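Complex shown without one protein chain; remaining protein chains in place.
Presenting subunit A:
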Amino acid sequence: MSADRLRYVYAVTRPFDGVLPEGVQGIDGEPPRLLRHGDLIAVTGAVPAEDFDEAPLRARLEDLDWLAATARAHDAVVAALSTVTCPLPLRLATVCRDDSGVRRLLEEGHERFVRALQRLDGRVEWGVKVYAEPGAGAGAEDAPPAAPGAGGSGRDYLRRRLEARRSREGDWERADALCRRLHAELSGLAEAATVHRPQDARLSGAAGVNVLNAAYLVDRTRSQGFVELVEAVSEPGVRVELTGPWAPYSFAGIAEEGPVESDAVAAGTREAGR
């Protein structure tokens, strides 16, 4: 193996029989390789050291376009694996020097991997987002108000503003109530549920304000019912979006196995972000 290629690890799986769908490409444009070590398989791909060695990787990760392409390739491999097995997705940019580094990684993480694979077997992740579109008819909340003199007296103007605000508040309340109800119902069908930070429209490009961004770990056999439940939601001023099935990214961590530590980290980073 040449020195300028590193090993990117996408996921860890149990040995599986199926064949990956044709045309699956990893970051390097090649089909992913399966490296078996004991009772586990690492799904890897060769990547250039000029992008993935420590110093260049640091710089590359700051480049949103590069990051987006890499993240999509990472997910494409993981999604392809989901068609034949239940993969344990690794975090973006898990990189080893060579195959023996990958074997070492499998060995070091063996217990964790086996436990997680067991917990996730036969399950998929569904994403559910709720968007509030308050006062859809009344224009955007942040839009500058029309000039007071434009239509009627100042008092008319103030009354219209007040009415618009009241109606928006009602919309928020309805969206909030819907989120609580829906989350409770969906959690009842799921093996586990987690709530992500709401997404900013600047990246997602979605209309409305994201008020619920949740992920559910659902048994494959119960997925049909889950999807139907989400699709049945209909509420004015509120939009519900379903994504998936995803590999169980949001449930792959070891949160259940070390709740205090990992939560402390999560809470710390959340605080730092404020």
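The working rule: a residue touches a chain if its C-beta (ideal position, glycine included) is under 8 Å from a C-beta of that chain, and two chains touch if they have at least 3 such contacts; residues count from 1.
Note that in this section contacts and distances are computed from a predicted model.
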| item | value |
| --- | --- |
| Name per UniProt, for the chain absent here [options: "Gas vesicle protein", "Molybdenum transport system permease", "Dihydrothymine dehydrogenase" or "ABC transporter ATP-binding protein"] | "Gas vesicle protein" |
| Contact with the hidden chain (one of A:Gln118, A:Ser153 or A:Gln224) | A:Gln224 |
| Absent-chain contact - pick from A:Val43, A:Cys96 or A:Val240 | A:Cys96 |
| Touch residues of subunit A, complete complex, unshown partner | 6-7, 9, 12, 21, 52-54, 57-58, 61-62, 64, 67-68, 71-76, 79-80, 82-84, 88-97, 101-102, 105, 108-109, 112-113, 116, 122, 124, 127, 132, 172, 175-176, 179-180, 187, 193, 195-206, 209-211, 213, 220-221, 223-224, 227, 242-246, 249-250, 252-254, 259-260, 263-264, 266-267, 269-270, 273-274 |
